[in-house]
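Entry: chain A
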Amino acid sequence: MSRPRSTTALVAGTAVLGLLLAGCTGTDGSGKSTGAGGRIDYLNFGDFGGGAAPKPNYNPYLDAVKLSSTLYMFETLYIVEGNSCKEKPWLADSYKWQDPETLVFDIRPGVKWNDGKSFTAKDVEFTFNMLKKHPALDVRGAWAKLNSVKANGGKVVFSFKEPGASAFTIINQVPIVPKHIWSKVKDPTTFTNAKSPVGTGPMKMKSFSPKQLVTTRNGRYWQADKVKVNEIRFNKTDAGGQVEQLKLSRGEYDQQGLYVPDIQKTYVNRDPKHHHYWYAPGGPVSIYMNLTRAPFDDVRFRRALTKAFDHQKVIRRAQLGYVTHASQSGLVVPGQKDFLPKTLPDEGRIGYDPAAADKELTKAGYKKDGEGRRLGKNGKPISFSFKVPGSYTDWVASSKILIENLKSLGMDVEQETPTPKSQEEDRATGNYDMTFGVHGGTCNNYTNFSEPLSSARTAPIGKKADGNQVRWKDARTDKLLGELRVAVSRDRQKQAVHGLVDIMMDEVPMIPIWYGAKWFQYTTNKAEGWPNERNAYAAAGDNLVWLTHLTPAKD
Partner candidate 1 sequence: MTLLQVEDLSVTYRPRDSAAVRAVNKVSFTVGHGEFVGLLGESGCGKSTLGHAVLRLLEKPASITGGTITFDGRDVTRLGEDELRPMRWTNLSTVFQSSMNSLNPVITVREQFADTLAAHPDIAGERVDVDERAGELLELVSLDRGVLRRYPHELSGGMKQRVALALALVLRPRFVLLDEPTTGLDVVVQRDILDRLRELQRSLGFAVLFISHDLGTVMEMADRVMVMYAGEIVEDQPAADMVAGQLHPYSVGLLGSYADPRDAVVDVAFTPGRPPDLSREHPGCLFEPRCPVSVDACRTKHPELLPARRGRARCLLVEVAPDGSARTPNASPRDRSGTVFSADAAARNRGPADGEPILVVEGVTKTYRTQRALGSTTTTAVDDVSFALRPGRVSALVGESGSGKSTLARLVTGVEKPGRGSIRFKDTRVDRLRRRALRGYRRHAQLVFQDPFSALNPTRTVAYALSRPLRNHLGMDGAQARRRAAELLEVVGLSPAAQFLDKLPGQLSGGQRQRVVIARALAPEPEVLVADEPISMLDVSIRAEILELLDQLVRDRGIAMLYITHDLLSARLLADEVMVLNKGVIVERGPTLKVIGEAQDPYTRRLLAAIPRPGQERAPAMAGRSDGAGQTQSLGRPPHGD
Partner candidate 2 sequence: MTTPGGTPVAAPAAAGDTEGVGIAALDAGRTHRMPGWFVILWRNGKCRLGLLLLAAFVLVAVLAPYIAPFGPRVDAFATSQGPTGAHWLGTTAQGEDVYSQIVYGARTSLLVGVVAGTLSTLIAMAVGLTAGYLQGFVDEVLSFFVNLGLVVPVLPLMITLAAYAPVKGLGLIIVVITVTGWAHGARIKRAQIITLRTRDYVTAAKFAGDSTARIITHEIAPNMMSLIVVGFMSSALGAIGAEAGLAFLGLGDPQTTSWGTMLNQASLGGAMTTGQWAWVVAPGLILALLVTSFTLINFGVDALSNPHLRED
C-alpha cells in the first residue's frame, strides 16, 4: 500500500493535538501467546452480531438477535458437517432409525452443563417440547415434521408424522438447552439468557461490552482435552468495509468472515506465511428463467443456453476469482460429489461454447434474421429483461457479462436494476423474464431440491411463491422428491438425487453459474489446524468442529 507523502504536510498542523492524545489503538494482533498447558491464551474473532449497539442475548433460538458466542455455548445432538455433509456424533453417541417414522438417539454419557449439572435425555426432551410450545422459537421448523419427542433413559425417541429421513439435519440443528434453567423461564421467547448462560459447549461467557465479547474455555467440556484455546474474544466488526479490511490485513483478527476486495493483495501478501483464506463454495447462484414465458418454456432453448454463458469470465472479472464454476447438477461440488452419478462428465460443469449454443438454438427453431437478431417461435426477435438487484454490484457486473453472452447470440436483453427487495418480490410473484436466484447449498438434499423444484412450493404467476420461483412443474421431479424425503439410507438418497440431477442436466429448470463463496479468513500466528481447501474437514460455519481441531502455532 502506498502512502502519499503529501499527507505528512497535511497533518503537521494537527500533530500537536495528536501527540497529546497519542496512544495506540486496536487490539494487539500479532503477538504470540501460548500460555500454560500448551494452550492458546486467546484468539480474536470477528463480529458477534447483535446490530450496531449489541445487547447481551444468548438465547440460541432468537436467530436474528442472538450473539455469536451462543454458537460456542450450545450444542446439538449431531453435527452434519457443512462441507462434505458427513454426520458427526456430538451430544448423542449414535442414532438408529427404528422405523422410517422413528428415530432414536443415544445420549452421550458424562456430558455436563457448564454449571456442573449433568446433561441428560430429559434435557433433549424438554428442549424439543419447549419449541413445540413456542413455535416462534422453532426456527428450523422441526415440529412441522415431528409428532413427539420423548426421553427414554439414555435415549431420546423422535417420532415423525411421516417417514422422517429428510428431517434428520433439521433435528440436528436444534441446540439443546438445560431443563433446570429453562423450565423456570416464564417466556422463553423474550428470554435473553444474559446472565451466565448455561450450556454444554466448549466456551462460556466471560464478559460483554457492545464492542467486545469474551468467552472463556469451559473446563467441564465433554471433550475439553481437544479445546486448546483459553479465551475467544469477539470484536465488533462494524467499522465498515475499509477499516475492517484494514484491521484484518494488520492481523488483528485471528478468524474473520469478511468480504475483502483483492484479498491476495490486501491480506495474504501482508503476511503470506500466516494470513490465509478459504472461500468454500456455498449455494449456487443461478439464472432463473420464468418457465411460464416463451422462449423459456422450451427445454431445447434452455438446454442450448447452458453452453451460452462464460462462467469463467464471470468468476474472474465480476467475482474477483473468489468463487468457482457451479455444476449444472444443482449440487455443491466438490463437497457433494459423492451424490453425483459417476457418469456425469466434469462433475456437471458445462463449459462456455457459444458456437454450440448458437447451433443448438438454430436447430431448436430459433433462427437468426438478416440483421443477426435471434427470432422466437413466433417469428419476432427474442427480447427480454434481466433483473438484478442494483445494489449488488458484483451481481450486476456478473449479469453484464451474461447479458453480453446472450446478446452475442442475437438476443435483445435489457438489464434492469431494481432494489433487492423488489427483485425478491418480483421473483416470488413471477414478474420477471430472467433473474438471479440462489438455491440449495445445504446438507439436506431434500431441501436443496424441493425448495427450487417442488411443484408444491410454487404459486401461480402474480402470487407469492415461497419456493420454486421458476415455476417448474414436473411429475417426475415431484416423485423423486417424494422418494428423497423418506429415503433413510444413503443409497436410497443417492438414487433419488441422481434422478434429480438428471432433471437439472436435461430439463434445465435453472442454470447455476457460480457458487456463492463463504468468506473465511484466518491467521496462523497463534493457532493452527483451521479447515481449508487442502484439509476440508469442516465448513467455516462448523465452528464447534474446527475449534476442537485448533492447536497452538508451532513456530
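Candidates were picked such that all candidates are chains of the complex that A comes from, given by their letters.
In this text, a residue touches a chain if its C-beta (ideal position, glycine included) is under 8 Å from a C-beta of that chain, and two chains touch if they have at least 3 such contacts; residues count from 1.
These numbers come from a predicted model, not from an experiment.
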| item | value |
| --- | --- |
| Result, touching chain for chain A in the complex among 1 or 2 | 2 |
| Residues of chain A touching candidate 2 in the complex | 1-4, 240-242, 245-246, 249, 260-262, 265-266, 317-318, 320, 390-391, 393-394, 396-397, 400, 417-419, 422 |
